[in-house]
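Some chains omitted; the rest stay in position.
Chain nomenclature is as follows: A and B, assigned in order of appearance, with residue numbering initiated at 1 for each chain independently.
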Amino acid sequence: MTNIGFIGLGIMGGPMAANLVTAGHTVVGYDIDAGRRDRLVAAGGTAAGSLAEATDADVVITMLPDSPQVEEVVLGPDGVLEHAKPGLLLIDMSTIRPDTSRAVAAEAATRGVRALEAPVSGGEKGAIDAVLSIMVGGAEADFQAALPVLEALGKTIVHVGGPGAGQTVKAANQLVVGGTYALVAEAIVLLEASGVDPRGGLDVLAGGLAGSRILELKRASMVERQFAPGFRIDLHHKDMGIATAAAREAEVSLPVTALTAQLIAAARAQGYGALDHSALLKVIENLSGRTSA
Amino acid sequence: MTNIGFIGLGIMGGPMAANLVTAGHTVVGYDIDAGRRDRLVAAGGTAAGSLAEATDADVVITMLPDSPQVEEVVLGPDGVLEHAKPGLLLIDMSTIRPDTSRAVAAEAATRGVRALEAPVSGGEKGAIDAVLSIMVGGAEADFQAALPVLEALGKTIVHVGGPGAGQTVKAANQLVVGGTYALVAEAIVLLEASGVDPRGGLDVLAGGLAGSRILELKRASMVERQFAPGFRIDLHHKDMGIATAAAREAEVSLPVTALTAQLIAAARAQGYGALDHSALLKVIENLSGRTSA
């Protein structure tokens, strides 16, 4: 069993920290929100009074909203690396820009801290059920050391490369997911506007080369315009920002990704930020003047 | 058992006609190419000396390259409808524009001919193995009448709506397939340009919400740049022309489809027309200056 400091006890981090307790680890958690700390205590963990206190552990996990928060909490003047003892294993599970993850890894190395990035997919439900997919970037030895801890959080845990690789894979995942929603949305709008019942049509698509997890899981709810999250447009908008930034850094040109990012930005701008990302359908139908209720 | 006239004995039509013979139907086939007619004879069918002769049947199936050929062979002055007896069941299995299918259905109705459109997916292999997916548009009674014939050709046979609906579903299928290839291509280029081995990354994508039939079947060959067809870029280019024409007719705006169509047009213009449609990857890597051998 491991002494774990867990920083960031939000929608994702809260249930993840609780799952670590359940798995028998000692978890000292920190969050600026007192209510969230209380929930960890209720789940059997301990609340840290400060970030420094949560850092006094063998493994520190961070689960934060975006790159600026990681820069502050991990790299900042009162941050994790400032307080870390040499030998600490730091696992940043936030979804952030690959270059920020590489900066964390580089700075950690100068202080004798072993750093991994381990962004996840699977959403709140995956966090609660401990069935997340975890994409790990960093050194192989550190990945092996982290495995016993990560196995309490996810089902598919893959070491995809060195620092930044985990974030790049997550970015690739999100661009494919976002783009697939756009394509399915365009298919539905074309079918409906042509007077074809989309149900039968999408059944055919789902069964052939056009088939996808999204068609399998979401075609019924999309046709019924049920957009309860799930994974919110706001979060996917953030992730598309990471994907386009990663493309820019890698000096590649990704036209479909860039266009998808603008459509998701439109979804947010049109007020659908709190809906499921499948609500991208509303952007395509509004574009075509076919606004549903 | 049914007397079937089969017009168009090419890469798809040839094996389909042979499968109808195997299933016990009487097949009289026509094609302007004599070698193709001979192949049907070798398979146990009969060669018609003219289009009119092939039309003298209970069911006529047409399998032609594109809308202009259907307009000539079906609607033209020496075409199927000109020679057809009232009561004929005409099944056009070509992939063409929905409005052409609707024109065929309308003209057939004035002559007492029952018309269905029944475009397929599954490619040459699906035609040979008689496991095509068949998307049927037309009247329910005609669909029921056609089923015993179609069951000799495909595995998934769905009646998706009235005239034009089958072509619209096929168009929707092809836009999703083309767009998914573009997305997977962009993911691969991003991973590779970021120094990440795409194999492990794509394994993760394939297992989660980004998963698709294309990732399942084609990710290994795409990473290895194996682009033997399969379904050729040239044919997908034709199909994207149908999809964008269908969108225009339905008065909808499909930006991702339109962009994908241009990328597939680029694949053809760059000389990849005879490769598998997964060769869309080459367009994205050329765009990013990462030309592979």
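Methods note: a residue touches a chain if its C-beta (ideal position, glycine included) is under 8 Å from a C-beta of that chain, and two chains touch if they have at least 3 such contacts.
Small disclaimer: the values here were computed from a predicted structure and weren't measured.
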| item | value |
| --- | --- |
| Size of the entire homomeric complex in copies, 2 being in place | 4 |
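Criterion: only the chains that are shown with their structure count from here on.
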| item | value |
| --- | --- |
| Between chain A and its twin chain B, rotation from the CA superposition, multiple of 5 degrees | 180 |
| CA centroid of chain A to CA centroid of chain B, Å | 38 |
| Chain B-facing residues of chain A, complex | 98, 121-122, 133, 135, 156, 158-162, 164-165, 168-169, 171-177, 179-180, 182-184, 186-187, 189-191, 193-197, 200-201, 203-205, 207-214, 217, 243, 246-247, 249-257, 259-260, 263, 284, 287-288, 290 |
